[in-house]
Every structure is written in C-alpha cells, then in structure tokens.
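Dropping the structure in here first, questions after.
Omission of a single protein chain aside, the complex is shown with its protein chains in their original locations.
So, subunit A:
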Amino acid sequence: MRETPLSNCERDFLLKGIQEKKRLDGRQTYDYRNIKISFGTDYGCCTVTLGKTRVLAQVSCELVPPKDSRPTEGIMFFNLELSPMASPGFQSNRQSELLVTLNRQLERCLRNSRCIDTESLCVISGEKVWQIRVDVHVLNHDGNLMDAASVAAISALCHFKRPEVAIQGRDVTVFSPEERDPVPLSVYHMPICVSFAFFQQGSYLLVDPCEKEELVMDGLLVLAMNKHREICSIQSSGGIMLLKDQVLRCSKIASVKVSEITELITKALENDRRARKEGGKFGFAESIAKERITVLTREEAPLDTTDIQATADGIISKADAPPEVVPSPVIVATGTGQVGEGLENTWGLEEDDEEEEMADVTERKTKEDEVMVLSDSEEEEVVILNQDGRSKRSQR
C-alpha cells in the first residue's frame, strides 16, 4: 500500500504552526515526547515507545570464527527492519532509502563509537569469538525512528547477558544460565541519537520531529552523543546549509537531552534488575498498564453498600481537605509506569494547570518505584552532579 500523501493544507498549516512556535501535540520546540522503556523476560529484549513511535530491540549472541583482520575482537552486527506493521508505506524485504540510512546511522552510532568492549568477546584468539547481533524492529512509525532505535538498541545491549564459557585447552564449554550465571557485556558508554529537524532553510529548528513534521522538514541533523558530551557521530541530511552556531547550539541541546535519556535508561535497568532480584514480576506483560479505559462504556461492578454511609462519614470527618482531583483516566499498573498517555493535551490551558500535572507525575514516580518517566516539558539546562560515580556504575 502506498504511503499517505501530504496535502497542501497540512503542509501550509504545519509550516505556519512552526513559525508561530506551535507544534501539533502541544510540545515546545526542544521537547521530547514521552519515552517509556520496558524490558522483556529474556535478557537483551527491550521496547521503547517515544510518543506513538514504538521500537523493539532484541540482542542475541553466537560463537563464530573472527574476521581475519581482527582475530581477537568479537563481532557486532546491527540490523534494523521496517515492516508494514509500522506504517502501510513500508514494504518488507525491500531496501528503501530510509532503511539504508537508518541502518547505517545505527551502525555508526553504536559500532563505530566502540561503546561495547569487543575484545572481551574473544573466546579463543583467531578461532572463536562472540558475535553480538542486535535486531531492531519498528513496531509503529510516528516519526523520529532513529532516536527510538538508538535508545532501544543501547538499552537492550546494556540489559543483555551472554552465557559464561570455560576454555580447557582447545575445548570450549558454553554453560547454560542454570549452570553458571550469564555475564553482561561491558559497555563503555551509551551513545544516544538526538534528531533535529530544520524548516525553511534552517531558520526554524525542532527536536524530536513527529511523522508529519518529518514530511515537511527541509533537513535533518542527527547527533549521537554520550553523557560525557562526546559526539559519537553527526549526520546532516536533506542538503541544507547550517551555520556553525546552529550546529553548536544543537550539540548543547543534545547534551541536555542525552543526559536525561541516559538517566532514564539507567533507572529502567535498575528497576528491572531489582524486580528480577526480588523475584517480582517483570517483562512486557507486567509493563502494560491494566484497566486503562479504552472503550466507551464499562460495566458497573456490583458493590457491597451496607454500611458504606457510616464508613464514608467516618473518613470524611477524619480526613483533611480533599486534594485537587487530576482528571486523568490513566491507572498505572505495577511493573512499568507510564506518564502522559491518556492525559489530555494542555493546549491553551493556563500554565499552573500544567504544573499541577507535572507535580502529579513526580508524585507517581515516587509512589511506584518501577515507574520511569521523562517529563517532556523541561527546558532548563540539566547539570549532572556526581558524573563519575554514575559512569562507574554503567561500566560495571
């Protein structure tokens, strides 16, 4: 099926909106959509949702002979796939231009930045090394696939554990997870892509473009950076001329976004690790919010109402003034939390209204330890304290 074409009225409207600093979903220029990271029951399985964009990454490993040129290094293999499930415009088993660019960018971001210690993947020099394969599947396309894919891939790599091996002479024994605990990969740093869309020959800039914004943009700048503010790759497409200042400004924005996202990933990994250790429930099924209202009517549940009046009066007499009611239909389940979904847009509402929702977000975060959120309307610079301490943890 063909891709839905863009009509003239949409194009005009979007460009006019960008000029007036208005985006379709009520975001500010530098805001990301809500990011949610959840892990599967297997090691190395991760889905990332970025607004409506949804990406799944799965890491797997295999013992293979190394490349002749690098006999002591393991092999990293990245594969990104666009299926028609993501968008009817995508065709499977066809190399589209978008697919090639995304694959190449993902490789540049993760392999060429040497974020994974490939030498530790060597089993017997020149004979057997681990090949780590990262498959990224796009489940839904609503723009900015690159950022979602890079977050998913690096989170999955951090989450992955390969089987332990023992070498006796020439014999290699691979232990099953029951026999010996699998070992995680050593990750030096986490490069994350941040996309910038440019409009009207570079005079307007947006972070995290959605699908419609991607259709009208003139150019795209993808910056891959880690939280130490090291640029891992930079790619500009669409053939627009950018000034030095613009690129520098983008890198500043990227550093803020990357530190936020890195924190989110470490938090998500930490939550998952804790859930596994405590023997709690984990995996995708747990991360899905249950009882979210998706239909128009719900059946009334039968209730025991015998002494309800007395209890209610008792509660009312004891309780303080009722707190502000937040009209959100979201009920977050244990497992993974989510924020933003189901909340109404705050377009045209007063500022304090938004703050109230933000307060709710943080409150929920503290309430449920499993929740990881990235609130999307923080514009101020984030200064990372204790940077070294955290980097040690990520390397561990």
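In the analysis below, contacts are C-beta pairs under 8 Å (C-beta built on N, C-alpha and C of every residue); 3 or more make two chains touch, one makes a residue touch a chain; residues count from 1.
Everything below uses one rule, namely that contacts and distances are computed from a predicted model.
Trainee: Out of "Proteasome subunit beta", "SRP9 domain-containing protein", "Exosome complex component RRP40" or "E2 ubiquitin-conjugating enzyme", which one is the UniProt protein name for the chain not included here?
Mentor: Not shown, but named in UniProt as "Exosome complex component RRP40".
Trainee: Just to verify: which one of A:24, A:85, A:139 or A:240 makes contact with the chain not shown?
Mentor: A:24
Trainee: Could I get the residues of subunit A that touch the absent chain, sorted low to high?
Mentor: So the residues of subunit A touching the unseen chain are 1-2, 4-13, 16-17, 20, 22, 24-26, 293-297, 327, 329, 342, 344-345, 347-350, 353.
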